[in-house]
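Below: one structure in structure tokens.
The other protein chains are all here in position, but one chain of the complex has been omitted.
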Amino acid sequence: MTVTSFTAADLAGRYALELRGDGQVRVEGVGTLARASAGQLAFLANSRYRSQLADSAASVVVLRAEDADDAQGTTLVAKDPYAAFAKIAALFEHQPARPPGIHASAVIDPSARIAPSAHIGPFVSIGADTVIGDGAIIGPHCVIGDHCVVGAGCELVARVTLVVRVRLGQRVLIHAGAVLGADGFGLAMDAGHWIKVPQLGGVVVGNDCEIGANTTIDRGALDDTVLEDDVRLDNQIQIGHNVHIGAHTAMAGCSAAAGSARIGRYCLIGGAAGVLGHLEICDRVVVTAMSLVTSSIREPGEYSSGTPLTDNRTWRKNAARFKQLDALARRVLAADKE
Amino acid sequence: MTVTSFTAADLAGRYALELRGDGQVRVEGVGTLARASAGQLAFLANSRYRSQLADSAASVVVLRAEDADDAQGTTLVAKDPYAAFAKIAALFEHQPARPPGIHASAVIDPSARIAPSAHIGPFVSIGADTVIGDGAIIGPHCVIGDHCVVGAGCELVARVTLVVRVRLGQRVLIHAGAVLGADGFGLAMDAGHWIKVPQLGGVVVGNDCEIGANTTIDRGALDDTVLEDDVRLDNQIQIGHNVHIGAHTAMAGCSAAAGSARIGRYCLIGGAAGVLGHLEICDRVVVTAMSLVTSSIREPGEYSSGTPLTDNRTWRKNAARFKQLDALARRVLAADKE
Partner (left out) sequence: MTVTSFTAADLAGRYALELRGDGQVRVEGVGTLARASAGQLAFLANSRYRSQLADSAASVVVLRAEDADDAQGTTLVAKDPYAAFAKIAALFEHQPARPPGIHASAVIDPSARIAPSAHIGPFVSIGADTVIGDGAIIGPHCVIGDHCVVGAGCELVARVTLVVRVRLGQRVLIHAGAVLGADGFGLAMDAGHWIKVPQLGGVVVGNDCEIGANTTIDRGALDDTVLEDDVRLDNQIQIGHNVHIGAHTAMAGCSAAAGSARIGRYCLIGGAAGVLGHLEICDRVVVTAMSLVTSSIREPGEYSSGTPLTDNRTWRKNAARFKQLDALARRVLAADKE
């Protein structure tokens, strides 16, 4: 195992950072400010933790100009230390070898077209009329159905399912257990029984999207379910049929959007938050964790629902009063009138 | 690829709809009222969207009698246009070929009985004493354990796991990633450590049920976990051990029912709603999204919990007051007495 190593001066040059101190210090890895050892690079993005600078053993620290004076050793000054750190850390990421070619165990429909530079892992199955682009990595146990497109540079880590009519742009990263293109939840009641509404659409995912482990994105009923470019979904998110998510929006774990919801660009949807169906959220909306969006949002900003956590005994008393809230308000208003 | 095509008159006859206009118009597909092109059939179920009729390029529209006058071209009048549309759309659904037979890669216990008309896909594994019925489709990567029954006409789309003692009725449809029959969450604290309570029951699923992607249904501790006929579960639903769900009940994505809950027939459980364990919900109850059912419900109707979404600043102020709600109520009541 060869050790990857860079000098501080190398890194400064590569990412256009201002070097302060000894540029010949070598960096062989990255760590947190608190736990980094000699030879590692750490970062300080939040001035609140500035006091950790004094005790850090990191050989190099990436930080803002205003925090640089508190650092002892070599520093790299960045406008956005976290983004700079992300780029530097990528140099030290372990990337397992995924050589081009198709594993002997894979089962591939004769009508599928697989780029010679793509990697198809063990136990992969690929359906009819599906296309796998240049350099794509299809990890072990992925199931790709009929009429799918996996763009150049995509990676399906392992055990990802694209059911049918799923079209991925370029460099889409999908984590284990995700299911794209399952039937949307379309039902009609007919003489006391449910009948299934066929789900004839697909899923379209833009470039540079990331989709978390065990996340599910249903295909559209008639039109497609759409993720624009650079959408980032965490784990265990549920996206209903015909949802449309604007570019650069990020959704945290366990959040969900119901059928035909339309979420704007640059939105941040908090963990376990929900968006009801058939409504619109404009660009640059933040929804805090476990909030429920029940009507369209037309102004950028931060939105919340829910009640604060308290000890259970206090909560019980207040929650009981919630049931009387309208009556209580009426009394207050009546008293005011008097 | 041959084009499926029907005349409007064909469709009227097939589904007992009233034809208005030119019965010889051909339908080669379906679409939304807004986006359908010539040759496609669309539907209007909600009179609110009646204004779309004027601009629709659809060759045929399924709608209610009271909306029919606004339509230009050929219409099919239905009492329930959505249900009628669902049936018509099914004619145009792409059904991949799933020929009878067992894929060479499948690993099947010698004691399992597989109907000759069943389709067993690549990388399927089937355990001891398991029975697969007539015409069942077991998609790629399904894992079926010991002592399971898959009834006639069932479809396990892909990557479905039936752990042990799971018995499916007929025509059950299970989407990718679902896990039925995992251990219920049974623990007993013993001298400061958890010990596991064995989960000796199974899962029984009635006819015509549908189970969404990545949904989990645990097997019972002693008796079985039960879904009656025609239960419809969306994606990422969690059903605890010994839950009993009545016929024709539908649960939306990310909802959950904890151990031994009993949900009635014809209930609708909203997205991300929760039902605590060991309680009963009677027939025809609607629970709105993200509500939590904490005690038994004995009257049909619609039930809710939660607070409305507002901008975060307003929410913070109101939420802080929630903590004082009991004190506030006491003041109001005291003032009233005076």
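First chain written, first letter: the chains are A and B, and each begins at residue 1.
To be clear about the criterion, a residue touches a chain if its C-beta (ideal position, glycine included) is under 8 Å from a C-beta of that chain, and two chains touch if they have at least 3 such contacts.
A quick note: this is a predicted structure, and the numbers were derived from the prediction, not measured.
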{"item": "Which residue of B:15, B:49, B:185 or B:266 touches the chain not shown here", "value": "B:185"}
{"item": "Which residue of B:59, B:74 or B:161 touches the chain not shown here", "value": "B:161"}
{"item": "Footprint left on chain A by the chain that the document does not show", "value": "30-32, 35, 80, 82-83, 85-87, 89-90, 92-94, 96, 103, 105, 121-123, 139-141, 157-159, 173, 175-177, 208, 210, 212-214, 230, 232, 234-236, 248, 250, 252-254, 271-272, 289-290, 306-313, 315-316, 319-320, 322-326, 328-329, 332, 335-336"}
{"item": "Touching residues (missing chain, whole complex) on chain B", "value": "105, 107, 123, 125, 127-128, 141, 143, 145-147, 159, 161, 163-164, 177, 179, 182-183, 185-190, 192-198, 200, 214, 216, 218, 222-223, 236, 238, 240, 254, 256, 258, 272, 274, 276, 286-288, 290-295, 299, 301-308, 310, 314, 317-318, 320-322, 324-325, 328, 331-332, 335"}
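In this text, only the chains that are shown with their structure count from here on.
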{"item": "Whole-Å gap between the CA centroids of chain A and chain B", "value": "26"}
